[in-house]
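Just passing along the structure, written as C-alpha cells.
Only one protein chain is missing; all other protein chains are in place.
Labels run A and B following the written order; every chain starts at residue 1.
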Amino acid sequence: MADNNTQEHTAGYGLYIMVWFGLIGLTLITASVAGINLGSITLVVALMIAATKALLVGNYFMHLKFESRVFKIFISVCIVTFLIMLILTFSDLSFR
Amino acid sequence: MPNGTIAVHPQELDFYHEKGKHSGILSWLLTTDHKRIGLMYLFGMMIFFFTAVTLGVLMRLEMLSSENTIMQPQTYNSIFTLHGVIMIFLFIIPGIPAVFGNFFMPIQIGAKDVAFPRLNLLSWYLYISGGLFAIISLFTFGGAADTGWTFYVPYSIRSSANVSMTVFAAFVLGFSSILTGLNFITTIHRMRAPGMTWFRMPLFVWGLYATAWIQLLATPVIGITLVLIIVERAFGVGIFDPALGGDPLLYQHLFWIYSHPAVYIMILPAFGVVSEIIPTFARKDIFGYRQIALSSLAIALIGYLVWGHHMFSSGISNTSRIVFSLLTFLVAIPTGVKVFNWVASLYKGSIVFDVPLYFVMAFMFIFSIGGLTGLVQGALPTDIHLTDTYFIVGHFHYVMFGGMGTIFFASLHYWFPKMFGKMYNKRVAYIACTLFIIGFNIMYFTMFILGYEGMPRRYYHYLPQYHTLHVIVTIGSWIMVSGIIIMFANLYRGLRYGEKAEQNPWGGTTLEWKVPSPPPVENFDETPLVVAGPYVHDRENYIMHPGKELH
Partner (left out) sequence: MNENLEAVAEQAPPAEHIHRDDIGSKMGMWLFLLTEVLLFGGLFLMYAGYRFLYPDDFKAAALELNTMVGTINTFILLTSSLSIAMSIVALRREQKKLCIYLLVFTLLCGLIFLINKYYEWGTKIEHGIYPKGPAMEDLANGQVVYFGLYYVMTGLHALHVIAGMTFIIFVLVFIVRNKVTSTNYMKLENSGLYWHLVDIIWIFLYPLFYLIH
C-alpha cells in the first residue's frame, strides 16, 4: 500500500507568520507579567502561557492539528503519563 | 490451497542460506533481517545469562556459611549488583521481545520485516556494547558497582567502586530498549497484512505492543536518572547529594518510576506467549480474546501508578503510602482476567500435552505464587516487616525468573522447530524442566521463610539461626541450575543432530506455522490475506497466495 503523501492540508507562509506573531506576543506578555506579584498563581499563569505557546508550535508548525488521530493519541498518552508521574510524586512531597 | 498450507517452491531457500549482500560473519553482523537479528540477540543473551547464573551460583556458595566462605564482603556486594544488572537489563527486560518478538512478530502480522530494519541492527549493537560495559566494569579499577542494581544515592555517589561504568552500561541498554519499542510500535501500526484488524492480531503481538509503549515512555526517565548519577559523581552538581541539598527520595522516585513499569516490560511479552501456546495445545480458540488483549494495555497503564510500593519504608508521606498501596492492589485485576481466561481456554479443549504446554503449566503454578506474595507486600502493615528481607528476593525471583524465565524457556521449546528446522529430544526436555521446577521451588520458596523469619537481603553475614535454611537454598540452586544446563545441552544437541522438523509440528494456527521451517528471507512469497482471527482451528484464517487463489 504505497501511502506516500503526507498532508492533504498545505499550510502557507501566511499561516506560519501569523502563528509566529502569536508566539512573540505571548512571550512579551509572559515576560512583562513576571514582574507582577500574583502570589501563588504566578507560576500557574506562566505555565499556562508556556503551554499555549507549545500548543501553537505543536499544532501548526508541527502539523499536529492536521494529522490523523493516531498522532494526537500518541502525544496525549505521553503527556498523561508525564502528568501521572508528577502528580503521584507530589502525593509524597506535599504531604511529608 | 485449503487449510492455509502453502505449496513451497522446491528451490526456495531458507533465510540461513539465501545469498544476501554479504557472506560469512558479515552476513550476520551487517544484516537487517529481523530473523537474523533475533538470533544474534539470542546468542549474546545466552552468554550474558550464563555469566549472571554463574554469579548467582557463586553468591549461593558464599552464603553456605555465615562467615567468609569464598570471597570478601566487598566482592560479594559487587557480585550481587552485577548479577542483578545483567539479569535485569540483559536478560529479563529484552529477553522475549528482542529474541522472539524480533523473529516472529513481523511474520505473525504478515510483514516482510520491521519498520526500521537498520535501526533494529543498531539496537542489537547497543545491546552488545551495554553488556560488554557491564562485564568490563567488573575488571576495571575500583571494580563493578557495589550499590545493588538500584544504585541508591547517596552511596552510589560516594562509593569508590566504578559505579559510573556500570551505570553507563545500563544507560546504553536503555537506549537499545527504547529503539526496539519505537520500531515495534511503528511496525504494528503500519505493516499489518490486509485484513488483519487490531482484533485479529495474535495476542503475542498485543503483548509486544503494550510492552513497547512502556519501553518507549518509561525508559527515558531512568535514562536521565542514570546520567545524573554519572554527572553527580563527576561534577558534584548537587541535585541528589544530600550534603549539597539534594533529596535522596527524589532519586528513588525517579528510579522506580521506570523500574516498576519495567517489570511489566518483563512479563507482558511472556503473557503473550502463554496466550499463543494455550490455544495451540488446547486445539481451541482462546477464551475472551478481546479481554486478554485489552488487559495487556490495562496492565501497562496501571503499572505506571504503583512505583511507590518499593519505597514504603523509605520515608515518603503516609498519604502517598496509602495511595500507592491501593493502586498496587488494582494491578492484580487485569492479571487475574488473563489467568482465568487461560484456564477457560483449556476447559473442554481437545488438549494435546507436549513440552511447551508443560512449561506453561509450570509457569501458572510458579507465577501464581509470585503474584500472590506480591499482594502480601502491597499491604502496608505486612510490607513494613518484610521489606528488604529475603521475602522480597523470593517474590521477585518467583515472578521474574519463574514468570518470564520459565516462559522464555517455553518459547525456546515452542518456536525451536520453526527457527532452526530441527526438533529436540522431548523426553530429556521434560526431565530438564522437572529438575528446574523442583530446584526452583526448593530454592526460592525457602527464601520466603527466611525473609519471614527476618533474614535481611544483600547481607553477607547472618545469625546462626538462618544457617540451615541458607544451605537448603543453595542446594536448591544446584538442582535448578543442573536442570537449566541439561535443558540447554538438549537444545544444542537438537540443533546439531536433531531430526528435521515439519512445518507445523504443534498444529498452531498463527502465520508463522504457515511458512517453512526455517522461513525464507522475506517470510512470504506473497503478502497473505487475513480472513479470520488468529486462533480458529476449524476453518481457514489466512489466504497465503491471494493473487493466485482469487484471480
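Simple rule for what comes next: a contact is a pair of C-beta atoms (placed from the backbone, for glycine too) under 8 Å apart; a residue touches a chain by one contact, two chains touch by 3 or more.
Owing to the predicted nature of the structure, the values given are computational and were not obtained by experimental measurement.
Colleague: Using the touch definition from the top, which of B:G246, B:P269, B:P356 or B:G403 touches the missing chain?
Modeller: Considering all chains, including the one not shown, the answer is B:G246.
Colleague: Which of these touches the unseen chain: B:P73, B:P194, B:G238 or B:G336?
Modeller: For the chain that is not drawn, the touching residue is B:G238.
Colleague: So that we can see where the missing chain sits, which residues of chain A does it touch?
Modeller: On the side of chain A, residues 2-6, 10-13, 16-17, 19-20, 23-24, 27, 30-31, 34-35, 37, 42, 46-47, 49-50, 53-54, 57-58, 60-62, 68, 70-71, 74-75, 78-79, 81-82, 85-86, 89-90, 93-94 touch the unshown chain.
Colleague: Write the list of chain B residues that the hidden chain touches.
Modeller: So the residues of chain B touching the unseen chain are 11, 13, 17-20, 115-116, 119, 178, 182-183, 185-186, 189-191, 216-221, 223-225, 228, 231, 235-239, 244-247, 250, 253-254, 257, 521-522.
Everything that follows uses one rule, which is that only the chains that are shown with their structure count from here on.
Colleague: How many Å are there between the centre of chain A and the centre of chain B, using C-alpha atoms for each centre?
Modeller: 36
Colleague: Which residues of chain A touch chain B once you look at their complex with the stated criterion?
Modeller: Listed in rising order, the residues are 1, 70, 77-78, 81, 84-85, 88-89, 91-96.
Colleague: Which part of chain B faces chain A closely enough to touch in the complex?
Modeller: Those residues of chain B that touch chain A are 189, 194, 213, 217, 221, 249-250, 253, 257, 304-305, 307-308, 316-320, 323-324.
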